[in-house]
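One protein chain is absent from this view; the other protein chains keep their places.
Right after this comes chain A.
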Amino acid sequence: MSLAAEAFMSQMAAAEPWPENATLYQPLKEDQILLSDCASSLAVQAYLRMCGLPVQVFCRANAEYMSPSGKIPFIHVGNQVVSELGPIVQFTKAKGHSLSDGLDDVQRAEMKAYMELVNNMLLTAELYIQWCDDSTATEISRPRYSSPYSWPLNKILAYQKQWEVRRKMNAIGWGGKTLEQVYEDVSQCCQALSQRLGTQSYFFNKQPTELDALVFGHLFTILTTRLTSTELAERVKSYSNLLSFCRRIEQTYFEDKSS
């Protein structure tokens, strides 16, 4: 978003308090949603729970097309529609809720750097595995993505999405990577996160920040999603402090949901 648009939105957002009927939209949970979208959606849900902001989750088959930026998830708060974690964090900040106020400038820069790492490594790896690996694409991604639609639209949309993601992978240089290399990248990313986390409860001090929400969203989804091979989950499991981190956040913030 441009600076002017951001400023305008902040002004609009600051005017009203967080309403009771805020909603979050994502694709259908049982049949349609894919790994990367589920991770992003869970990250936003975790963040909002950490802020103590109530939000109701709605599943729609056309959530991706409803979103103003084309990405999942998006929230509908009052009159406004905001999508993706970054803009949502800005939006809640304008309303006076923030998790990273207690950080100094160095820590904030570090947090942004780690969030970029997760987005560039983990999210891209998830997209690669979903759409560029033939067996996963054929068995899982294409059937799930196109499940709400009838023939021949389901085939058209699934292949269109696959070509789009593959084009994007080629553009950022991941087109030539093999699956093994991608798993290696995931391991390296997890190692960096694990080192930063160490023995702490959260990444910064004793309070969670948006980085915690983002990491939780991705790692928890990887651990609990069934793919064609368990390689990805195994790589994450090999870092025990990340495992306990996920479990801790799940128990603290999602207890009522999972029980």
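Basically, a contact is a pair of C-beta atoms (placed from the backbone, for glycine too) under 8 Å apart; a residue touches a chain by one contact, two chains touch by 3 or more; residues count from 1.
One rule holds in what follows: contacts and distances are computed from a predicted model.
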Protein name as given in UniProt for the chain not displayed, "DNA-directed RNA polymerase", "POTRA domain-containing protein", "Pyruvate dehydrogenase E1 component subunit beta" or "Cytosolic Fe-S cluster assembly factor nar1": "POTRA domain-containing protein"
Contacting the left-out chain in the complete assembly, out of A:61, A:117 or A:223: A:61
Residue among A:81, A:192 or A:243 that touches the chain left out of view: A:81
Selected from A:150, A:199 or A:240 as touching the chain missing from the view: A:150
Touch list for chain A against the chain that is not drawn: 60-62, 64-66, 68, 76, 81, 148-153, 156-157
